[in-house]
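I have placed the structure first, in the form of structure tokens, so that the comments after it can refer back to it.
With one protein chain held back, the other chains of the complex are shown just where they sit.
Presenting subunit A:
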Amino acid sequence: MTFDEGQGYVVLATIAVPLLAALILVFTPGSQKMAVRYISAVTGAILAALSIYIFAAYQVGGDQAQMNLRWTWVENTAFLGENGIALRLAVDGISALLALLTGVVAFAGALASWKIEYRNKDFYILYWILLAGVYGTFFAYDLFFFFFFYELAVMPLYLLIGVWGSTRKEYGAAKLTLMLVGGSVLIWIGIFAVFHQANIGTFDLPSLWAAGQNGTISPTAQKVIFPLMAVGCGVLAALWPFHTWSPDGHMSAPTAVSMVHAGVLMKLGAFGIIRLGIQLLPEGAQFWMPALMVLGTVGAVYGATAALTQRDFKLISGYSSVSHMGYVLMGLATMNTIGITGAVLQMFSHGVMTALVFLMIGALYDQAHTRDMKEFGGLAKVMPLWVIFYAIAGLANVGLPGFSGFTAEFHIFVGTFRTYPVFGALAIFAAALAAAYMLRMFATVFFGPTNPHWKDLKDLTPLERLSGAMLIASIVIMGVWWAPFIDRVGHTVTLLPGVTG
């Protein structure tokens, strides 16, 4: 295992920078709204740069965990044993890709929140705390800190949605928080059970993974604990039937929060299934994965069908997220290299794509104050750039070749057909539904007769263009030059226990 101290601090910086930004903002006077915005924009830029660096510096084919950093937190106490709890951070191929996603979306979201006037300082404080939690979860190699950061990423959502949201915001915020924390409760119980079963007196994840793989955590126990972990994390990944917070939460959330939430946070759930399910409880994963496949497929088809019947833009995207996260879960459930690789790519692809969609919805809603699809028409004449951006997101959503969605979904479908052909066919059916709701949207909103009521709408602001362009760049790069993405993820996936070629 390489211990690269210098790079280890880069990883730590991704957590420290947003926390530091939050701290600086606490001491910034609330009346200095521009200062708050500039601080946040700079923070976003730094995070994006750090993330790109981590992604680029990750050595393909090297050791599994790279850029290690370990800081002892509590050790040598009676029941935590010699290693106890340590803030151990490291990067593998999966987290390198997801960190890249987080950097891009975080920067784009920070720019998208420029327009917030009401208590914008408080908004950004919570926003950066949330992102510190996201980075921490992706990099944590310690079970305790994994959960710590996971919770840290979930909690600010309550206030972010409750205070700055719209459309039944209190209901959405409360439902989302309670369901997600309910999931955390299951994870927490699972953590107690794992720690107690492994009985090696440490929260160090690699040690616990070893314990899970060599049978120190008995197969029976793994089968009992796995559902706790999978459902607990699955709630955040919009696992059907625990997805119901997702449409409501997305509908209520402010633009940047929708972007970060659908773009990044939901991936924490799927990531948790990899870390706490496949890696920690391989026997349990083998046993339960068919069930996950069923639920994932139901989610994919159900989400697409539900999206087809909605009129609110955000609800369409909320349900389409359920559908796309269903693909991710299907990919994970294949338990073969290509399927899981596809799932991770889909996490990235859906992240940037959905962030772009929510950015566009926000840009429209800020002016029109409605999100009812039926009220619009012919926007291509009024807001051409907006339509182009939205169309790119839509096409990526459908999985058109040349965009990230294609790369990802192709891998998932191939993986699924290998083990579960019937479910593969259903998934493709869901993809066809996605094409249907996207085309319906194109037809009614972008083209058709122009509603004169909207003729004064302004096109995208420079900031929205910048933040949209970054996301589009990510979508296109992954769509046409996917080698760097697949190399990083694929190598890590082959090292996962229980994964077949």
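By our rule, a residue touches a chain if its C-beta (ideal position, glycine included) is under 8 Å from a C-beta of that chain, and two chains touch if they have at least 3 such contacts; residues count from 1.
Criterion: contacts and distances are computed from a predicted model.
Novice: Identify the UniProt protein name of the omitted chain, choosing among "Heavy metal-binding domain-containing protein", "NADH-quinone oxidoreductase subunit N", "Monooxygenase" or "Amino acid ABC transporter permease".
Specialist: Missing chain, UniProt protein name: "NADH-quinone oxidoreductase subunit N".
Novice: Which candidate, A:Ala13, A:Ala193 or A:Leu400, sits in contact with the chain we can't see?
Specialist: Of the candidates A:Ala13, A:Ala193 or A:Leu400, A:Ala193 is in touch with the missing chain.
Novice: Out of A:Gly182, A:Pro206 or A:Pro290, which touches the unshown chain?
Specialist: A:Gly182
Novice: Check each of A:Ala56, A:Val74, A:Ala291 or A:Leu385 against the chain that is not shown and name the one that touches it.
Specialist: From the options A:Ala56, A:Val74, A:Ala291 or A:Leu385, the contact with the absent chain belongs to A:Val74.
Novice: From the listed residues A:Gly162, A:Gly326, A:Gly339 or A:Gly378, report the one that touches the chain absent from this view.
Specialist: From the options A:Gly162, A:Gly326, A:Gly339 or A:Gly378, the contact with the absent chain belongs to A:Gly162.
Novice: State which residues belonging to subunit A touch the missing partner chain.
Specialist: On the side of subunit A, residues 73-74, 77-80, 133, 144, 147-149, 151-152, 155, 158-159, 162-163, 169-170, 174, 177-178, 181-182, 184-185, 188-189, 192-193, 195-196 touch the unshown chain.
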